[in-house]
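Missing here: one protein chain of the complex. Every other protein chain is in place.
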Amino acid sequence: MLQFRNDYSEGAHPKVLDALLSTNLQKTPGYGIDPFCAAAANTIRSLCGAPGAQVHFLVGGTQVNKVALGAFLRPYEAVIAPETAHIATHETGAIEQDGHEILTVPAPDGKLTPAAIQPVLDIHNSEHMVLPRLVYLSNTTEVGTVYSRAELAAISQFCRANDLLLYCDGARLGSAMTVEGADTTFSDYAALCDAFTIGGTKNGLLFGEALVVVNPALQPHFRYAMKQQGAILAKGRLLGVQFAAILQDDLYCTLARHANAMAKRLRNGLQELGVPLAYPSPSNQVFPVLTREAAHALENICAFEVQHEVDETHRCIRLVTSWTTTAEEVDALLSHIKEEVQR
Amino acid sequence: MLQFRNDYSEGAHPKVLDALLSTNLQKTPGYGIDPFCAAAANTIRSLCGAPGAQVHFLVGGTQVNKVALGAFLRPYEAVIAPETAHIATHETGAIEQDGHEILTVPAPDGKLTPAAIQPVLDIHNSEHMVLPRLVYLSNTTEVGTVYSRAELAAISQFCRANDLLLYCDGARLGSAMTVEGADTTFSDYAALCDAFTIGGTKNGLLFGEALVVVNPALQPHFRYAMKQQGAILAKGRLLGVQFAAILQDDLYCTLARHANAMAKRLRNGLQELGVPLAYPSPSNQVFPVLTREAAHALENICAFEVQHEVDETHRCIRLVTSWTTTAEEVDALLSHIKEEVQR
Amino acid sequence: MLQFRNDYSEGAHPKVLDALLSTNLQKTPGYGIDPFCAAAANTIRSLCGAPGAQVHFLVGGTQVNKVALGAFLRPYEAVIAPETAHIATHETGAIEQDGHEILTVPAPDGKLTPAAIQPVLDIHNSEHMVLPRLVYLSNTTEVGTVYSRAELAAISQFCRANDLLLYCDGARLGSAMTVEGADTTFSDYAALCDAFTIGGTKNGLLFGEALVVVNPALQPHFRYAMKQQGAILAKGRLLGVQFAAILQDDLYCTLARHANAMAKRLRNGLQELGVPLAYPSPSNQVFPVLTREAAHALENICAFEVQHEVDETHRCIRLVTSWTTTAEEVDALLSHIKEEVQR
Partner (left out) sequence: MLQFRNDYSEGAHPKVLDALLSTNLQKTPGYGIDPFCAAAANTIRSLCGAPGAQVHFLVGGTQVNKVALGAFLRPYEAVIAPETAHIATHETGAIEQDGHEILTVPAPDGKLTPAAIQPVLDIHNSEHMVLPRLVYLSNTTEVGTVYSRAELAAISQFCRANDLLLYCDGARLGSAMTVEGADTTFSDYAALCDAFTIGGTKNGLLFGEALVVVNPALQPHFRYAMKQQGAILAKGRLLGVQFAAILQDDLYCTLARHANAMAKRLRNGLQELGVPLAYPSPSNQVFPVLTREAAHALENICAFEVQHEVDETHRCIRLVTSWTTTAEEVDALLSHIKEEVQR
């Protein structure tokens, strides 16, 4: 069975495992107050050019989004997000559970713009409606598209002009920073966002998201919020050890670059086959549109997820590559798809 | 530096690590819907003699308590717990964050009894007060004491007679089941509790608590509550792999028994030195009372936590053993304490 | 200044005030446990033909929606509502504050249908998304339209077939039951809904909404939820006294019928003037579309709210009649509008 279901189907990169193994019997204080976390946090601050940033390590993506937004906002303060946002669609109301309404904005390509946000501000003009206070975006987006530095800067400028916080969900930040033509780096996110995450789960770790809190106003007492939400790992050093390993020698970007390259190979092959793509994604998620029959047949040889039904006869599926995906697997998948589309 | 700070200072038992390594590159569906979790859950159901129980795997102790109690209770429903309960003292209001008041009960030795619970029911008799609905206890308790089967059965019977749910926090369940004279087994907890946890973090895993939901009324939609709280691990199979490894060949109890044996060695040594113990703990937490000077001096050679100040000149400290504690370490510690108390 | 801003701009109907005055110095137990509330609840049960229904009296509309939905639902359970729903637009995230996502459905005329709800159920098919559990509608709707009995019955049947609760916000229930051609009565709501409200604030009371909880599964411990939300009035009998007065001699419907008649007179006049109406509302809210100039000029002589901008030159405004609106006021308003549209 070919595996293109997602980028978190397997364990960790061998170097990450090695780091866990070699430190396994060292005893450290718990809860992330240990030398490994301190070192990984310093590395991140350094990569970000943000010596004053707080760095917190959390276990998962929904968890970090929930804890961060819950800590940053009062319950009546709302989040503005694209309608495809993970927090709006696939986190089971985790943000609402802490009281916050999510105000979704149409985003055909998954990306926000100042123009798309403005009407939300226009409408929400009194205490009878929630108070828009934070803009959530993810890079890469849920549909694999990527914000350029200029696009992020425009949103950042808009947010600062309108008293809105900017939060970037970087579950696939590595992919965003390493697609062809990418022009963002860690330090851009630190410069443009109030807080952002560096996703490890989908790029080589067993688990782990680093939250970088750049805005000093958002820093006080953050660990109280983490603990209250059950989000401080007892053996917190596991996160520090893993992040230290993945950030060494540019491994984080190397893995992401590989996933992107495999996705590009897949896209190129699909284009040669004349298979349309639902979104202009340059990253490690590819969204071909197949006939339902072809999509159905493909399920026999490949694990993947259905994105949505395009019409009564066509289905958009999602194919995800990871640091473990091989060119052979991509080619094998293309070969199967070729059979189906030429049937 | 000797390490008696806690039982989660290091990584995982080698067999657990081996299991993670050997399965590392297998690809499975995420979120705990994988064969490893299914197998571990089956093992637990089997050990519990509870074929109808739900088993969920969560990452940490505060998390599992918060998600479970949050899912089981309406916000106005309150939890009854001993005043020393972890949820009442060291989880930063995680239970309150979901709306629930915790009604604490005096418990000098850390243990609840029906007689101690009854007054809470007597007082809370109208909708102007919260509705007591769930009894929380932990075995071992926060002060290292252990409930016998008869004690648990009495509480269980009392709960059922009073429309109260019974929840056992088993963060140190292994220790409770393997102390000298212990008479409880997994199946007792399944028979007597509505839900309970089997702690892995403090007994050989990198992380992980198994939640066993025995009462069918508490089972529907539980994974929705988990997900909303950010408590479904993306690579959920890591939990299944670890629990399968630790439950094989009785390793779980073997490790706990070792920690208990080391604690007993420590207690015996302390008694020989005439050092009083603050609690009658037979398990892997030991609570000697030292002069402040002795306690202070000890900090130079041993990591531990202060439990509380006994009086103006004496301090109760907490010494915790684990599956990694060696007899040599215990003896070295005793030797240091001997110096101090005989100074 | 003419007053068409809303139907809660003044105090109470004289008969309601008289009832408050005549009982003012009687002493009763607090918190709604008094003979006045008991009598009013009995009257409501009787009018509804629902002897087993619980009746609770709350102070306001946002409050009753929040308390009811909060009590009925687990945090991960979501509400389905038309996109114009009051809870989705003008209650500042009150429902989200208790954890619930609101899933809005397009509803050009403000009304839900089974066909509009079905896609929400289709999409929400796993624990990674919220669990749709309750359908919220209001009658009359936010745009003044009215559900017929058949329409409500179709939704009710759909809900029961799909394990969804049905809740009707009756802030303007009197208006809905007394428009021309109306075919619903109190007993229809009791038969078709799991719970519904009978709005008093907008129909003759100083304040007050009666919540009728028909479904026995939703009844236990409801007053605990009320109290925890700060929603039990100390002098609760004020609600009982008022509802008893307004429900006597059909006063509730008489007042609503008057408001509807005034709205009809207004609509007729607008139609004669050729002023288009944005919604096919037969009830006490009228939504003319005027040029921005006309709308702006009207502000000088009449209090009203802007509904939305239709296009760059036209504005939809909202004109609301109440039990205090007179034919003279309507005619004066029409006369002003005539001047503007014929300018």
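So that you can tell them apart, the chains are marked A, B and C in the order they are listed, and the count of residues begins at 1 in each.
Going forward, a residue touches a chain if its C-beta (ideal position, glycine included) is under 8 Å from a C-beta of that chain, and two chains touch if they have at least 3 such contacts.
These numbers were taken from a predicted model, which means no experiment stands behind them.
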The listed residue (B:Pro82, B:Gly99 or B:Gly170) that touches the chain absent from the view is B:Gly99
Touch assignment to the omitted chain, from C:Thr28, C:Asn162 or C:Gln248, lands on C:Thr28
By the document's definition of touch, the residue of B:Gly32, B:Gly60 or B:Pro75 touching the omitted chain is B:Pro75
Decide which residue listed in B:Asp7, B:Asp34, B:Glu91 or B:Asp169 touches the omitted chain of the complex. B:Glu91
Touching residues of subunit A against the unshown chain: what are they? 31, 70-71, 74-77, 98-99, 127-128, 130-131, 221, 223-228, 232
Residues of subunit C in contact with the chain that isn't shown? 3, 5-6, 8-12, 14, 17, 20-21, 23-30, 59-67, 91-94, 97, 201-202, 206-207, 224, 227-235, 238, 303, 324
Those residues of subunit B which, in the complete complex, touch the missing chain: 75-76, 78, 89-93, 96-102, 127-130
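Operating definition for what follows: only the chains that are shown with their structure count from here on.
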Considering only mean CA positions as chain centres, point out the chain farthest from subunit B. C
Could you label the subunit A-subunit C interface same or different, taking same to mean over half of its residue numbers are used by both chains? same
Could you give the separation in Å between the centres of subunit A and subunit B, each centre being the mean of its C-alpha atoms? 34
Taking each chain's centre as the mean position of its Cα atoms, how many Å separate subunit B from subunit C? 50
If I count partner chains per residue in subunit A, which residues reach a count of at least 2? 91-93, 97
